[in-house]
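Note that one protein chain of the assembly has been removed; the remaining protein chains are unaltered in position.
Take a look at subunit A:
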């Protein structure tokens, strides 16, 4: 098991290196420069000073190696737009709201989704099932910013139950969390229903019934865990779409998170900031996949063993 984890971490590092390289060169292909907005006001001399200050006058391979070397030491460079502050600093100062929002949406959404899916499977072809199915289709097909708008209009505007925007305490997190959690809820409900249906039709559930096990123990002790195994696999991709979801939701609710900062750094060609944030998201994503794989092993003993042998 330990060896397996180390191996996975080694793969992660290789993947990150490839992502870093790719983003660096893609960035260089982008039209425009970080100083577009001020270029007309600067003399050639001033411009040269600026470029050398940020190392942009050096040949691209040199810039690349400096960037990679810095990254290995945990230094992602200096932001062009935010008063020369370090990128790592800027990222860490903005993680809080994003992480809270993402985690709340993910945890609450998937737990509710799992139970909705279970209920739909247990009462399949009843109104419970049809309602759950309707909710999942809505949640999967309608993007989160539409919900955000509706929530703002009705719950914040018409009913004044929650604040419309900003980030200033628990009540401010309710609407963005609701908007963001519908997607994980819908996905989990769908998968859980399918898996539960299959598990409930399996021989080992019939054997459990043959032992005289009562219905609730059949559902929660025998079926749920087995049905969860495949549901865990969608958690990885779900986290990614949640991260892209936060980008938009943070803009809509004016939340001082990473996503909002990322969007503004793209608008101003702030290379170090864009690359730093991309790297951060990549690390997050790859870690999530690793955690999901390990969680998979915790839930399913068969994978635990074969994973160790690989």
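Assume a residue touches a chain if its C-beta (ideal position, glycine included) is under 8 Å from a C-beta of that chain, and two chains touch if they have at least 3 such contacts; residues count from 1.
Following the convention adopted for this analysis, contacts and distances are computed from a predicted model.
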item: Complex member absent from the view - protein name from UniProt, among "ABC transporter ATP-binding protein", "Cell wall polymerase", "2-oxoglutarate ferredoxin oxidoreductase subunit beta" or "Phenylacetate-coenzyme A ligase"; value: "ABC transporter ATP-binding protein"
item: Full-complex contact with the absent chain, from A:28, A:53 or A:225; value: A:225
item: Option from A:52, A:214, A:244 or A:287 whose C-beta touches the chain left out; value: A:214
item: Residue numbers in subunit A that touch the chain omitted from display; value: 202-204, 206-214, 221-222, 225-226, 229, 299-302, 305
